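Below: one structure, written as structure tokens.
The complex is shown incomplete by one protein chain, all other protein chains being positioned as in the whole.
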Amino acid sequence: MIEDLVVAFLTRYNYYMAVIIMLIGLYAMIAKSNLIKKVIGLNIFQTAIYLFYISIADVEGGTAPILVPGTDVVYVNPLPHVLILTAIVVGVSITAVAYALAIRIYQSYGTIEEDELLELGSERR
Amino acid sequence: MKRWAALLTVIVVGALLLWAEGDMPAFGDPDAPAHAHVAPRYIEEGAEETGAANLVSAILADFRSFDTLGEITVIFTAGVSVILLLRRGERL
Amino acid sequence: MRENVVIRTVTRLAVPFILVFGLYIILHGSSRAGGGFQGGVIVASAFILIGIAFGLDETQRRIREKVRTIASILGISIFIGIGLLCILFGANFLGYAAIPLPLDTPWVRGLMMEAVEIGIGITVMAVMTSIFYDVATKEEGE
Amino acid sequence: MISEHLPILAVILPLVGALTVLLAGWAERRYCYPVAVAVLTIQFGLSLAILREVLRGGTIHYYLGDWAPPWGIELVVDHLSAYVLVILVFLSLLSCIYAKRSIGGEIDPQKTVAFYVMFLLLVVGVCGITVTGDIFNLYVFLEISSIAAYTLVASGREKKGLLAGFNYLIMGTISACFILIGIGHLYVVTGTLNMADLARLLPPLYDSTIIHVAFIFFIVGLSIKTALFPLHTWLPDAYSHAPSAISVLISTVISKMGIYATIRILFSVFTVGFIVDHLPILEFFAWVAAIAVIAGSVIAIAQTDLKRMLAYSSVSQMGYIMLGIGIANSVAMTGGVLHILNHALIKGCLFMVAGAIIYRVGLRKIDDFKGLAGRMPYTCAAFFIAAISMIGLPPTVGFMSKWYLTLGAIEAGEWFFVVVILASTLLNAIYFWRVLEYAYFRHADAETPELESRVPVSMLLPMLVLAAGCVVFFFAVSIPLGIIDAAVADLLGGA
Partner (left out) sequence: MATIHSIVPACAVLVPLAAAVLILLSRRHEKIREGWTILAAAANFLIVLSLLPQVLAGDRVACTLIELLPGLDMAFRVDAFGMIFALVASGLWIVTSIYSIGYMRALREHALTRYFFSFAVAIAAALGIAFSANLVTMFIFYEILTISTYPLVAHTETEEARKAGRKYLAYLITAGVFFLFSVILTYFLTGTTDFQPGGILAGTGPVILQQILFVTFLIGFAKAAWMPLHGWLPSAMVAPAPVSALLHAVAVVKAGVFGIVRVVCYVYGIELTAEIGMGTLLAVIAGATIITGSLLALQQDNLKQRLAYSTVSQLSYILLGVALLTPMGITGAMLHVPFHAFMKITLFFCAGALIVAAGVEYVSDMKGIGRRMPVTMLMFSIGAIGICSLPPVCGIISKWYLVLGAMQAHNLAAFLVLITSSVLNILYFFPIIHTAFFEEPESGREGVREAPLSMLVPLAITAVGSVLLFLAPDVAFLRLVEVAIGELTGVLP
């Protein structure tokens, strides 16, 4: 039983790692009060997803999918790399927008702590 | 309160993912379905068909180039977003 | 920091190399590791470095702003243009093979991919720089 | 020659339009608006042409780069896509027309250019989602429209809009990440990203936990996007603090886009075989939707701010549509899909009215609306018609969707849902009638401030068009029904 688990873990450890990193990011996104930390959490979350995708692509003994002369070269699956390239760009874009928003919030409210922002918001009501 | 909500979310999401990960094909398994369906053609014929040795580029700029168009639209959108949010006092 | 001679000198020396490296990455996308995104970001980093080292000079920025905007439009336009060109020659959108060049199909494809990568590179470079400048600029009166 | 390229043009046109607006605005800021309207008008014609093509020749497949799927990306336009596309483009057009004057007081004039560019980019994303047949492509376009939406929500002068935008961004990104995780898991087990290919490859794998988990992540992610109760937390702030034209846009276009994506994933990727026969997941979905219908309405009753009330009403209405889909027989689904049209008309109109009231007299609290009908007769008339349609009374199209939903629930033997659908009528009546009573049957205590002399035509016309639409589609309901029947048959075809 334990052995099975260990084997399961050892053969899939990077999926598990990706999951753990995802969870860290997700926790930060929800629980952190500082808006910048939320964005950092968001980045961690996304990075973990990249890791997940890249793990999917891996083939044992494979090399980067750039053709080299030779017949029995094993290449890793190129498709997830492409997807993740796209996802990275999306992540960068979202981060940029998030920081821009955070900057504007700081300019308008003078703080980026969510608790204080909520208080300020309710006072104005 | 918020912390507990976050923790709960994390636990649920984590449990789901870990549950699924147990069924995943082993890391690096060359027989995984992911490598069996669409990918082989990219690897075997992609270079000849597109003239690019870099298969990632071949897919990025040819097979799935529409994704890439979407992608630079995303980044363009982000650029305009930042302009819209932050730039002041100028035209544009 | 504005007065830091070391940083300015190093920047002056490094920027040409960064730019060349970035262009190399963009242009070698189809045969070696590289591509429009990566190269574009590298080129952008050169401009960002200039901004950090020399300050966001107002006048300089005005010129750059126009260039950046045009560049970002240009990049996407190259991409869309190639796609529409393919339609014009009777293929589907982005069906590079239809473009009548006196070359074999893989070569045409490769060439078009290269053009697309350049488009991507230009846009990414322009937008990244633009984002950096916008985020780094303080609001007036602050 | 053009006709075979219509699907891709539906994505490219607004993108080129966005670039054109940027250039035009660079030359002269006031050129932006006419260019944007012109682009959207052409886009509307284009979407109608697509609809005609689909009605004439059935589903359109378009292989990008001439690569056959699953290797390349495929655009698929079936009846549902074409139907949703026409609605969304039409609403975008109207809210763009509406934006001209309404953003005057809400957005810095320097930002006008970027605003319209953003507006068109949002349309790019939305149109991309409706026509694509590839799940990763769907994700990319989802992000385009989402980023545009986050920014547009925060683009106004109102400070709270920023916070609303930020929260929307966080929730939206969680949702997008969930969808990305779902896509990854599907790719792991199938090796493909094409929707039709996935639908073909999935059935033997239905027992795999990976599929189940992927499904859950898709559904949760999409539910956040559609703001299905209890994942709606971002919605009220985003809707109520955005500039009015953007409230209109996101309440109609973005929410419908989420619904469309949900239907696509449920029925075109996982197919009826999975969601109905294999797992009782739709049953669960329907229950959540039913709770959303009631909870959204109840919270809406408690609101004092008109835009906020409308926002919670949206939560309830999204539940309505989802309920129709969750019941999953053809009649109820017809009701749900018809309600997409209905809700787009209604909510567009109502948010336009709310914006016009703010524009004209600067009021947003319902208690301040005393005697408003006398001062803004056309606006209040539009509100009245839209409210009637929301309550579901004839002669408005709201009646038709309610008819189908109820009939579908009866056919399914789900008496509880029948009660929910009918009870929501009453709840809707309560909160809308309160507004109408204030507007029509109370005298103003004192003279409320008059910000502008009158509501400009560019704001009045779109809302009257939408209000008229509510009535017209009651009598001409056979037009959308013809499309919807085919769409529903497509979706349930696998059963």
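Letters are used for the chains, namely A, B, C and D, taken in the order the chains are written, and counting of residues starts over at 1 for each.
Please note the rule applied: contacts are C-beta pairs under 8 Å (C-beta built on N, C-alpha and C of every residue); 3 or more make two chains touch, one makes a residue touch a chain.
What you see is a predicted model; the values in this text were computed from it and never measured.
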Omitted chain - touching chains that are shown: D
Hidden-chain contact residue, picked from the options D:179, D:366 or D:400: D:400
Missing-chain contacts mapped onto chain D: 388, 391, 393-395, 399-400, 402-403, 406-407, 410-411, 418, 422-423, 425-426, 429, 433, 437, 440-443, 474-475, 477-478, 481
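Assume only the chains that are shown with their structure count from here on.
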Contact-richer chain pair [A-D vs B-D]: B-D
Distance between chain centroids, defined by C-alpha means - chain B, chain D (Å): 26
Between chain C and chain D, centroid-to-centroid distance (C-alpha), Å: 35
Chain C, residues touching no fewer than two other chains: 31-33, 35, 37, 69, 76, 80, 83, 93-94, 96, 124, 131, 134-135, 139
Where chain B touches two or more other chains, by residue: 17, 22, 24, 32, 34-35, 38-39, 42, 53-54, 56, 58, 60, 62, 64-68, 70-79, 81-83, 85-90, 92
Touching residues on chain C, where the partner in the complex is chain A: 31-33, 35, 37, 124, 131, 134-135, 139, 142
Chain B to chain A touching residues, read off their complex: 2-3, 5-7, 9-10, 13-14, 17-18, 21-22, 24, 26-30, 32, 34-35, 38-39, 42-43, 46-47, 53-56, 58-60, 64, 67-68, 70-72, 74-75, 77-79, 81-82, 85-86
Complex contacts: residues of chain D adjacent to chain C: 5, 8, 12, 15-16, 19, 22-23, 26, 62-66
